[in-house]
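Following: one structure in structure tokens, then a few remarks.
Rest of the complex left out; these chains stay put.
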């Protein structure tokens, strides 16, 4: 298609240059898999390198205890809950918003789906009831957040901060600040079940990540999310219902919180108003380290997943090495900065070649 | 449209405007900066809701309550401010809001091939549909905007100063496309400050002044330019360039640029400007003129070369150093690079000379406002109040605010990138005279403009830039438009 | 009624007995201010709940409960509010004992008796009565029990899952644990800290189990986070060791009773301390004394005992345990 310059009355040489550039760009396209890998590896080289370095450190300092497949599964399992929420958060941040209430929504969902009444109903019918309750609570909280932000005009930082306080308060009231233990047969079994030696939770994480990637990069919804975050005015002028879209994004992250709540309930066999305390910062950090712009308009699910893995692996390596929490936290700061700087240098070198 | 009234807090932008557009015609909208042209078309596009007035579409009264409603009715708009999402690809921007999809999944291949067709129709098949819009030059982005308007099933196409960032070739291209559309019965509303374009493309003209229709339905062919100018400004103005002084050659060299390069963009640029001299840079869009100015200014880190002002070399890549040495830049994109849109006009004007109004860091705000009002009055900025936010000014008036900033600063060197883009005819003459007056007072001026006429008329000496190299340099008296065009395109005279 | 004579059991939060003589007869109406850290785990929630329950038993007590907080600045301000309010007594479980000392002194100087619960002030004049849990003793009990079980097995692997590591009480517990283990020639091979929550417990334990492929005994500081610890152990399919809990939740005791998990014992850290505090505050406010003692005045310090609960004696404790 590079010959189609008829009609452009431009001078030949200038056009040739342009055409060459264009041809070069399109030449890569057929080889999609390679292009995909190149672009996503390119954007995330630094992160991948940081993760690898971390693994090398882990393998050297903790040997087999780190490199065992059991340990890899432990890391993945620990990453699963944060990971599912982080995928949802990637959409919120890409859309130019933020959600501080994810931890509280998770707590409320976990409590609501493990109340005596819910468990009773679940026992009488099927544990799927608990799943519905958790997802509905998550989506409901997300809906309130979204409506406040999009139609109430409350900045998302404040709206979700308010939700953080309220949802946790409500979770405490419902649970009477007691840890609610699950004894619905089937529920825990299902989520903690192993398939080919890998737990269902890990599969859920992987599936959510893939679904998130497709949604962000291959669907109208995802493209609109980027548009809404990148230039809301332009999105509006293009006929996108920015407000409705914003609401949907918050509902999406709410759903992710509901799902994560189910996973955490299964893992801990409890619902509790203290679940997910401080989760918001972990999640946002993972998303932002992964290269999603806090100002909106650019999001990377692959980056987010690597971000989550970096944090989980970090804790794992520290624990295997029996480091104190204080040392962990001192080093964690340094490592975060190092990872980001590395990522930057490598990404800029990559784009300039 | 009839009796449209639109008020912003404190401003009556439209005070009863009538406009009727017929199928298959190009209807031109004229008016000075701030006359309300953009506001009027935003009402048509459903962006603004008018306080009063009715819009009749196809014989029936309609309410255009949102951009969606307008788009659905078949009204597509290319806005004065670029309205693209920089992070999305060309194809994605074009189909934003009316994506090609099957149950929500993007049909990227179809979108890409349709995009290629659209871009080819606009004569720009070199733009790859997968490229992200943020990496395109302003001109490239304008083309994407146009492709987007064409991608819709359009019955009325509105173009708000589309030619501002385009060079002659591109404009001709655009006109060809517009003629093709009108032949199919599409109605076009065309806004521009360049009257010669109106002559080429327009059928009928409506003139706005201070938010009111002063004339409508004037046939282009029968209305003399002088009358249009009179209608727009309420007075007769001659579109003139100020006279050049005779002897600048004996003045001291103020700006000296030697062997300046920026990797991948331009190479080996030498430039000397004497006190009182105006040097013009001519070239096609994308030739690298903006980058030359920005590199001289320190906003980009030069790869090689030296820049000195009054004989003192400037530190590489430091705007602060350049400003301290007395260099000023009026950037190409005033919204994103020039203005603090939410700040008041006066603080936009004084931002580079703040220290002058400060004693041990404390600002004398009354002094700032006073000085700023003097400048806005002198430059005829409308409305004149200096405490309103810069965002609420029309495009041309915003440009004047940026110029006022450097007037206040008493620069040694002034770098002007497209200083009259989007500026109306009356103000344009004022700006020319202003620039000349500045030069006469000993300032060295460098002007970049895509209008060859402007470069030739304003500058004493012209450098022609082509693909990142200076291909010719001559006093403007030795050049004429066709010669410059040749140089710009072929570079063969060099 | 109840069968034990210990003060702390007598004042037990969940029970409704009122048989300790004339002290429970209605006296002057008094207002008691209560402030504690955020109820972000079961034990702390139970502290507040049992305090409220005890206060509800007395018609002559009005309890003002300030919002639980881990922000010392805010907690100081709450006590200041109580002082402005001229309450008759203040029961204070400080987030950080030393940090709350000045404001407690201020209250005492204003003539309001302060009952210091659990985390001690660094100035004895800052409290009229101090009701203390025995954190060091808790560690010692846990360590001693583990010693008794693993004997002098030289290569035994002992692990510890602590609570919030930056709290002095955690450090005291760990110190006690370490000292007791040293007595039988053992040491802590792996130590992780959680945050007193179920979730934190699960996460810390999952990593810990990975770090130590073979373990003989684990002491987990807190039964609330223990629910998560047990879940992680079950997930990992490990059972080569036994575990000792801490605090003494009803859950843990039921589990010990049933003997269906690695949890063999738990060390009680009474969650009724604040309830005791309320009772003492009432006595002080009404100028009564402790009728079981000969003393004319309420004593300065009451330190609670940290018994080890095992399958053998669990029935004795399970009724007063807190639901986490």
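Order of writing sets the labels: A, B and C. Residues in every chain begin at 1.
Operating definition for what follows: a contact is a pair of C-beta atoms (placed from the backbone, for glycine too) under 8 Å apart; a residue touches a chain by one contact, two chains touch by 3 or more.
If you're wondering where the values come from, they're calculated on a predicted model, not measured in any experiment.
Taken over the complete complex, the protein chains occur as A x2, B x1, C x1.
What we mean here is this: only the chains that are shown with their structure count from here on.
Taken together, the touching pairs link the chains end to end in a line with two free ends.
Distance from chain A peaks, on a Cα-centroid basis, for B. Put simply, the C-alpha centre of chain A and that of chain C have 38 angstrom between them.
Here the spacing of chain A and chain B, counted between their Cα centres, is 41 Å. Averaging Cα coordinates per chain places chain B and chain C 72 Å apart. For chain B in complex with chain A, the touching residues are 45, 47, 66-68, 71-72, 77, 79, 83-88, 92, 96-99, 101, 104-106, 108, 116, 120, 123-128, 130-131, 148, 169, 172-173, 176, 284, 467, 489-490. Touching chain B in their complex are the following residues of chain A: 1-2, 4-5, 7-11, 13-15, 17-19, 21-22, 25-26, 29, 214, 218-221, 223-224, 226-227, 230-231, 233-241, 297-298.
The residues of chain A lying in touch with chain C in their complex are 62, 65, 70-71, 74, 77-78, 172, 177-179, 181, 192, 199, 264, 267-270, 272, 274-277, 315-316, 319-320, 322, 324-326.
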